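The structure follows.
Yeah, one chain of the complex is gone here, protein chain that is, but the others are all in their spots.
Up next, subunit A:
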Amino acid sequence: MRGAVLTMERGTVEQLYFMEQAFEMARTALDMGETPVGCVLVYEGKIVGHGMNDTNRSMNGTRHAEFLAIQEMLQSYPRSALRSTDLYVTVEPCVMCAAALRQYRIRSVYFGCGNERFGGTGSILSLHSDPAIDPPYPVYGGLQRKEAIMLLRRFYIQENKKAPKPRPKKHRELNTKFDDATSSI
């Protein structure tokens, strides 16, 4: 029943460039103590919105990268422009963002790694393709997947020091995924 998510390990030069810009945002988020997720919105070959997670600073659990990017874009473009806009995001959009992107009628979504806890475009739910009152959108996952996972790992290791009660399962998942790459950190 899961909606199709296409896997792409190699993107075009352009796609890789936009993804790299999303990673820049994610790294900034990590430096600021936020979950390292970043994104950019691309309209007519140009980046028109940037976003990174902002939940800790803002005390608002809904301030995810996608929302910030859309709000930036709407300062300069009408909402209808989102229909011709692509999202590049380092981690699969969560259930909330996947639903929001559907409402905003995004053209397509490219993401780095999947989100097994909250993912809304294939992992937990498939809100990009479920029946709804707005049209579905295509999703391409796997662009620079390792890099995206490494960023998350770094964050969770960091969080581990602060939090008295880390979730052991979470760490186990992150650790087993790619042991070979871990040693390179």
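The rule we apply is simple: contacts are C-beta pairs under 8 Å (C-beta built on N, C-alpha and C of every residue); 3 or more make two chains touch, one makes a residue touch a chain; residues count from 1.
Going forward, contacts and distances are computed from a predicted model.
Chemist: Given the choices "Replication factor A protein 3", "Vacuolar protein sorting-associated protein 35", "Related to COMPASS component SWD1" or "tRNA-specific adenosine-34 deaminase subunit Tad3", state the protein name listed in UniProt for the chain not shown.
Modeler: For the chain not displayed, UniProt's protein name is "tRNA-specific adenosine-34 deaminase subunit Tad3".
Chemist: Which of A:T7, A:S76 or A:Q158 sits in contact with the chain that's absent?
Modeler: Selected residue, touching the omitted chain: A:S76.
Chemist: Which candidate, A:S58, A:S84 or A:Q158, sits in contact with the chain we can't see?
Modeler: A:S58
Chemist: To test your reading of the contact rule: which positions on subunit A touch the chain that is missing from view?
Modeler: 55, 57-63, 67, 70-71, 74-80, 94-97, 99-100, 103-105, 117-118, 120, 124-125, 127, 130-134
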